[in-house]
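The block underneath contains the structure these notes are about, expressed in structure tokens.
Only one protein chain is missing; all other protein chains are in place.
The chains carry the letters A, B and C, assigned in the order they are written, with residues numbered from 1 in each.
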Amino acid sequence: MGARETVEVTGHLMDSGILSRVLDDIREYGGDFVIEEFDVGHEAHDPSSARITVEAPDEESLQRLLMRLQTRGVNQLSHDDAGVTTADRDGVLPDGFYATTNLDTRVRLGGRWYDVQNPEMDCGLVVEESGSGDRRVRTVPMSDVARGMRIVVGAAGIQVSVPGPAPAVEAAMSFDADHGPERPQTVLVRQVADGMRQSRKDGKRLLWVAGPGLVHAGGVPAMTALVRAGWVDVLFAGNAVAALDIATALYGPTPETDTRPGHEHGHEHRVRAVNTIRGAGSIAGAVRDGVLRSGMMHALVTAGKRFVLVGSVRDDGPLPEVHTDVVEGQRAMRAEIHDIGYCLMMATQLYAVATGSLLPASVPLVCVDINPATVTRLADRGTGQGRGIVTDVGLFLEQLALELVADYRRG
Amino acid sequence: MGARETVEVTGHLMDSGILSRVLDDIREYGGDFVIEEFDVGHEAHDPSSARITVEAPDEESLQRLLMRLQTRGVNQLSHDDAGVTTADRDGVLPDGFYATTNLDTRVRLGGRWYDVQNPEMDCGLVVEESGSGDRRVRTVPMSDVARGMRIVVGAAGIQVSVPGPAPAVEAAMSFDADHGPERPQTVLVRQVADGMRQSRKDGKRLLWVAGPGLVHAGGVPAMTALVRAGWVDVLFAGNAVAALDIATALYGPTPETDTRPGHEHGHEHRVRAVNTIRGAGSIAGAVRDGVLRSGMMHALVTAGKRFVLVGSVRDDGPLPEVHTDVVEGQRAMRAEIHDIGYCLMMATQLYAVATGSLLPASVPLVCVDINPATVTRLADRGTGQGRGIVTDVGLFLEQLALELVADYRRG
Amino acid sequence: MGARETVEVTGHLMDSGILSRVLDDIREYGGDFVIEEFDVGHEAHDPSSARITVEAPDEESLQRLLMRLQTRGVNQLSHDDAGVTTADRDGVLPDGFYATTNLDTRVRLGGRWYDVQNPEMDCGLVVEESGSGDRRVRTVPMSDVARGMRIVVGAAGIQVSVPGPAPAVEAAMSFDADHGPERPQTVLVRQVADGMRQSRKDGKRLLWVAGPGLVHAGGVPAMTALVRAGWVDVLFAGNAVAALDIATALYGPTPETDTRPGHEHGHEHRVRAVNTIRGAGSIAGAVRDGVLRSGMMHALVTAGKRFVLVGSVRDDGPLPEVHTDVVEGQRAMRAEIHDIGYCLMMATQLYAVATGSLLPASVPLVCVDINPATVTRLADRGTGQGRGIVTDVGLFLEQLALELVADYRRG
Partner (left out) sequence: MGARETVEVTGHLMDSGILSRVLDDIREYGGDFVIEEFDVGHEAHDPSSARITVEAPDEESLQRLLMRLQTRGVNQLSHDDAGVTTADRDGVLPDGFYATTNLDTRVRLGGRWYDVQNPEMDCGLVVEESGSGDRRVRTVPMSDVARGMRIVVGAAGIQVSVPGPAPAVEAAMSFDADHGPERPQTVLVRQVADGMRQSRKDGKRLLWVAGPGLVHAGGVPAMTALVRAGWVDVLFAGNAVAALDIATALYGPTPETDTRPGHEHGHEHRVRAVNTIRGAGSIAGAVRDGVLRSGMMHALVTAGKRFVLVGSVRDDGPLPEVHTDVVEGQRAMRAEIHDIGYCLMMATQLYAVATGSLLPASVPLVCVDINPATVTRLADRGTGQGRGIVTDVGLFLEQLALELVADYRRG
């Protein structure tokens, strides 16, 4: 680490989460830090303050990190003047330009502090001097830069102030929510695969929780391959997903339903499929009798894996293995919770929430759904160890099978 | 075709879309039909009626198709009695049972019509006779079937009536919307690949329209491979996606941003990246000078492909090639519309709607987004030839590259 | 009706839904029609054709309606030349200009048909003549109109062709889905109020189905007022909404939870609330003993209204009245289905789908939720009579109480 600088920050640091973000920033920029002094208010409403020495690999990184920290209200201790350089082209800021925030900002020039007029985000700072020697500093958008303008560079000699929390509507949703459907999903698939491999290496069981969207999204071939290859030890699900899987196995997708679920058509199929399995006495019985010959439930039965199906008020039938009493169903799920090393939840909110309540917090759990609301709903139940991935369940399973099942060929 | 039956339907057939659904149903069940008679009302408010002979591969399929058609209010002409069979087990309906709708239903027994009491969906119909010979027919849920009950089988001798449109809230959203994030997405990927291959075989150009979500979702490696392999002739986009792609190319994803975009960090990167390219005079210039060495924009420039970037009010900079005047930008897009054989839109609403307006309806276009609202918004502009796929853009591109680029290896 | 014109259309009319849209268009433009001739293909794959006389209140409306119908491929029978007018200002099209579609279009001039080059949406058509007398017709965007250009006006002399369904990805989601969070919601509130008034006037019962979102969205005061004023006869719900309502009644919203639910806090409240009610033996018992003194469940008990609570796998407790066996729960709901005149479902998918299956199709039902996915999900169960409103449940209830409860004052 070559470059370092000491900074200070004052405010309701822990309370507002600022300090935690400052440390995140330092890591993101590849830096390190030492907390030199930390003065925490004793009473609930006292502000606290910290003095932190920040290090970065080189001077340029340090300057950019310091600019970044200023967006959090973290300022340099040293009171040097700001650096200033002349723009040599219209419409282009000089290298190392100070990129503005929309916070109240002061710039030190010739030993004096100047307030920046009209703070605006993502601009440069231009220093203007009148004939009479009056200075002012204002923001300039990149496209309004003119050759010859005096532009502030680096983070030295600049102070910003973070306003307190906005008084109006203060309890409403903050914008900080991290909602991202926008993730490099292939990386996440590999992390899930690694988690499952680790769990298996540790001799732990893999728990899956699934909803009907898994079948609708075309995930059955990948799921079946994963079951056969030993990546599913227990499945928690409802009547709907099992009935839909079995209906597809019994009646086959028509050319149309191959790409268009034809919900209503499939619905009638489901009712008949459930009746057929009831006639066979059980799903396991239907497999044994050769009535049910493919699909996810068939794979679970033939591989000798466990499944717990619990009913809900919307069920048709239901299938014979379904626990129609939900308290009994919870007990059956509870009995399978032992030795779980990893839990993957796909395309279900109801069963995911139910499982999240039963599972010890020490078990890593991942919830995959295309609907962000489903993924975030688990927060309501305090299952704080969970992680959510907003993506397409069908394509996710496809990629996961490519990762985990050696000879998996797509559909 | 072995089995056939003549049915009739009366109502505002074309108006309500019923007839079109009936024909869909027949196709879904593998059947065929001949319209024997079609009496269309001459005035706007006259009902019309049709007599149709329906055929199916075998008697069982025909019976199930006829039951299906009844959900549309299509009844058999013949006035035979309904078939009745005795349930031989508790909780299981006999094979071929008539699966109910929640429509008003009548059953013909001994030459008389009986109204079904309490119509309910997905039940069986049980025929009960009192000691005095009074008959009644009622719905029975599967789980309430008792051995010995007399259950209706097949579709003969049953009539249903479809109610008129509900008077209240009649203009609100119908439930018929086909909203499905739930599709076998791997099939859709292949259809898109086929469409693009066909377009190339026809000597037509491939147009892509992209938003920043493409980069956030980790789609750049796949996109770059597709550009290099010749699957992108023209790209329409805004400043944001190009700036984000270039910022990633210039500053690289840190270990953290590899899996967590770190929006704000990336944001500061974007502003500097735009300034750097402005300094180089253009994206093409930055590639020539060796400043920009990877990413989607780099691939387009080195492959000599076309791109049109049009500005928007939220832009930083913008990049030099960006048309800041939107009317000029539309003209530039219009100049690239010729000879397009296929158009793929990803993770953008603004540019998708703009392109949809410019593109002749004869060009197949597909819009991919994880947000259903974006996909359906194109309807507002009447671009009726488009198709939407609600899925994860990153995984979709990954699969598409696996389909189209011979030696593509995942990231 | 002053103005009329005869048009023709050929294609898979019923099949593709075109005819039904044509009739919708005519109504939207305040017109009327007579079907002069309708030739329906007898075999499944035959095209059909129709000749329709269209009427509109005046010539201008008629011309605009005819232009509209052309977007459906409906052309005028008469083969007159197109009208042409000179633009008298830059950037402005003449009144009555023909607004283009992006369909293949021909224009008749001097008895000859000219193909429009580069069809594009929402443009005008400019007629250009070379010195040698060659004519061409092309689209011109509004901003590119120059004074003196010859612009087509009216719909006469114009023919468009609708392409067949796009071959690629043909089974994917069509863009026609009508999704709309964007509705004049105050109008919908009044329609629901009217439907409920009509049902009460008819001596029918009002059925409500509710999920926990009703409480989270602050709907309890409005709901309580509606119960007291007699607008709720039966409530179907799960354990969660009742527990949440009771927890709020017992422990009160803290100043914070007033605007921020504090899910986890509320969650611990819910567990204790359920335990308290179990201690009292029942909700009704807790009301009688003075333990429970406010809220929705309290209002239902004191007003002597019915409620059916059915369990689900995620329940805590559950409350004593909850049917833990879902098949028993379905039976209990079924027993309350009689004489329902109107059904309103709010903020629940699970109980809405369950109720939709039980309810005869003749009962008007409206489903209100802020999540479009919930509203459209009912389609999967074929409950075709339902209507959906995508809006905020709390504000919807507030407005509904203002409509229906004479002295309702906002909380």
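By our rule, contacts are C-beta pairs under 8 Å (C-beta built on N, C-alpha and C of every residue); 3 or more make two chains touch, one makes a residue touch a chain.
Because the structure is predicted, anything quoted here is derived from the model rather than measured.
Asks: Touch partners of the unshown chain, restricted to the chains that are shown, please.
Replies: Those shown chains that the absent chain touches are A, B, C.
Asks: Sort through C:R64, C:R106 or C:R288 and give me the one touching the missing partner chain.
Replies: Considering the complete complex, C:R64 is the one touching the chain left out.
Asks: In the full complex, which of C:T105, C:Q191 or C:Q330 touches the chain missing from this view?
Replies: C:Q191
Asks: Suppose we count only contacts with the excluded chain; which residues of chain B make the list?
Replies: Missing-chain contacts on chain B: residues 169, 171-172, 238, 256, 258-260, 263-264, 267, 310-316, 318, 324-330, 333, 350-351, 353-354, 357, 371, 373, 379-382.
Asks: Across the whole complex, list the residues on chain A that are touched by the chain not included here.
Replies: Residues 13-17, 19-20, 23, 26-27, 32-36, 38, 40-44, 71, 101-104, 118-122, 141, 143-144, 162-163, 166-170, 172-181, 183, 188, 191-192, 194-195, 198, 327, 330-331, 334, 337-338, 342, 356-362, 364, 366-367, 372-373, 375-376, 378-379, 381-390 of chain A touch the chain absent from view.
Asks: Spell out the interface residues on chain C facing the chain that's missing from view.
Replies: Its contact residues with the unshown chain are 25, 27-30, 64, 67-68, 71, 89, 91-93, 95, 97, 99, 122, 142-143, 178, 180-188, 191, 212-213, 216-218, 254, 256-262, 264-265, 267-268, 271-272, 274-275, 278-279, 316-318, 324, 370-371, 390-392, 394-396, 398-399, 410-411.
Basically, only the chains that are shown with their structure count from here on.
Asks: Work out the mean Cα position per chain and let me know which chain is farthest from chain A.
Replies: Farthest chain from chain A, going by C-alpha centroids: C.
Asks: When the C-alpha atoms of chain A and chain B are each averaged to a single point, how far apart are the two points in Å?
Replies: 27
Asks: Counting only Cα atoms for the centres, state how far chain B is from chain C in Å.
Replies: Roughly 18 Å separates the two chain centres.
Asks: Distance-wise, how many Å sit between the C-alpha centres of chain A and chain C, to the nearest whole number?
Replies: 32
Asks: Quick check: what residues of chain B touch more than one other chain, meaning two or more?
Replies: In chain B, residues 27, 71, 122, 143, 180-181, 183, 188, 191, 390 touch at least two other chains, as defined above.
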